[in-house]
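A single protein chain has been removed from this complex, and every other one stays in its place.
Each chain carries a letter (A and B) given by its place in the written order, and its residues are counted from 1.
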């Protein structure tokens, strides 16, 4: 039965379903909304600006965003890793893309400005950059590394590169996993295998690109939190566009419960004993940041992702389909991405004592039988790990692969498959 | 063909879209039906003795719903009194055929049938509405009018509960649409399986976790009679995008539909303050009367409304007065400009919707087990809405004979109604 009420009718694509004409804002030509004296040449977010005002406006907007980021819990004092003058220290996660490069530039600029103002209380006193090297799983052009180093060197900020396989290094107890209050498997990682072997084994065992992406996200999160463990803040360059993509992708993966947490401009995934995660670019669209990095002549280094070389129409992974879907909507209905972000930002996390999923650190844990039972209409027998619904699907995909073993269905403890890769905190 | 993964004896006939299992037909039917039964019991959808109307459009969802509910009612002895309730929006071609299907369902399942039509209720068919307002906001009209039509039909039948065939794909699509459109209020409500809190008849969706593909397969294998065409007036614009996205997701991850519903359930955490609609607005500085109040009644037709005049009456007035944008978008500004806060004369107002009190009166007369307290007559036009006494819901299930008589009685009226609609179209 048709139940459509109040359907809006945005511009419909032509019969082939493809865009033949981008939306034109020629009708909006006029003077810059800010200075009102120079002809506007840039159109972002329902406004038009001249190039100069766009640039200064972006910088001012960043300063305002930073000043509004007051973490809900007082930040930890900087740990022993900080050797700059007293004040909060930050670690910035740099991926080489336009958003994190813009963040590096804007943050470095802010620190410089604060230093030259003796009376200002510095919001952040020192900064270091962390780059997660994914080449063990996704090979890249080796020429990118010197470019990255050159980029960061301009700001006289230390750069630390962390390889994916380091997530599988064993601590002195022979474990890679230390997460409190969580059901853990009893498997002890094989000490004769190298970290790289363990990394590759986990990725090879995953049949789907979506599962690989989720695993990669989890490993990256753990590595970043670990790298920033002595700092006050961990800065992420997530833009409105990135976050809107994550909202839809999270919804599609059954991780709707995680949305209030990852959308919050400040968060502390590991509680008070961890850096506060800040996302100062949450209100900037990818377009704004793409233009900013171009105009400021900043080198954007396109490290490949699992799906960046795949055509937009292919159904490669949840993230890939989502990115194409939202990019297309945004092209016909500008403001879609902001609308998704604003809507999702109104969602409130339901108060819960449940600990966060140890894999993704985003969703609260749910009773395992509910997560498994309702999802597939049948309970998964055997060892069902305490993970969130979304990660449960990832584990199921791992298990399904082994289920097709030569001798018929094989009962594989789910959690043991990935237990090895969760990082330990050496000082725990 | 491998063996069925469930019974391991019969040959597998299909692969379940929901779980990827290869199963034989018998196991598929059983799994399909049992999962719906579990949804019904886990969520306590029904009470024994309840009279339940199945929203029947003749399409696959409602046909399978009628079939399965009828079956489960017998198999598990729910003790329900089931009836079919159909809405005739007056869309030539589309609705004629699907109504014919519903009438066949009535015979096939031995269930009484009531058809309520826009033409009878409002004096306007969808064909006429679209001719007047065009294709931009026609779905708003249809959605509002259908809601009232179902409720009125339900009151006439004396039912306590309406079930609709919304399936998992519908709900997943609605979750996505509400995020894209920025409708946080709807987003937080759209995954609830039971809706019993806004004064209208209780509604539920037993197919909430049932995949559309499986409904189609069930209907196909069981040779169920259904009519499948999209509404010719449905725009498909935004929904088209969301639907394609959903299908793409499902192609790589069959559980995506359930995953999205699971996410939607997480959004429903009730921690936001009550919506502005239910709080009384203070009197405006310009002397306007506050237009909102809690769960009251429309002063024209008596339907549940938090506004002084319900949405359907506003839309209808717009149609009658040649103001097709009345009730759409900037409602208040248009209302103020046309002095709609003042009582308008019956001539300008045009035909109004029959008052709910009369509907209840009719229902009480039709049922031999009459209401305990007689309903009060409608208030005179222009006066503030007076609360009408609710007919007692302790109506015991009317005798099967009376229910069937009602159904048969209405079905016989179809012939003259169709003729009159045909006459209208010639004007």
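Note that a residue touches a chain if its C-beta (ideal position, glycine included) is under 8 Å from a C-beta of that chain, and two chains touch if they have at least 3 such contacts.
Everything below uses one rule, namely that contacts and distances are computed from a predicted model.
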Chain excluded from display, named as in UniProt, from "LAME_0F19944g1_1", "Replication factor C subunit 5", "Ubiquitin-related modifier 1" or "SKP1-like protein": "Ubiquitin-related modifier 1"
Neighbouring shown chains of the undisplayed chain, as defined at the top: A
Residue of A:114, A:214 or A:330 in touch with the missing chain, whole complex considered: A:330
Full-complex contact with the absent chain, from A:228, A:286 or A:321: A:286
Interface with the undisplayed chain - residues on chain A: 14, 16, 18-26, 28-29, 40-43, 48, 51, 95-100, 236-239, 241-242, 286-287, 289-291, 293-295, 300, 302-303, 305, 308-309, 311-313, 323-324, 327-328, 330-331
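Here, only the chains that are shown with their structure count from here on.
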Intercentroid distance (Cα basis), chain B paired with chain A, Å: 41
Chain B-touching residues of chain A, taken from the complex the two chains share: 1-10, 12, 17, 208, 210, 247-248, 250-257, 259, 315-318, 321-322, 325, 328-329, 336, 339-340, 342-344, 346-351, 374-378, 389-390, 393
Interface residues, chain B side, partner chain A - complex: 18-19, 31, 35, 55, 57, 59, 61-62, 87, 136-137, 139-140, 142-144, 146, 164-166, 170, 175-176, 178-184, 187, 209, 231, 234-235, 237-241, 244-245, 248-249, 251-253, 255-256, 258-260, 262-267, 269, 271-272
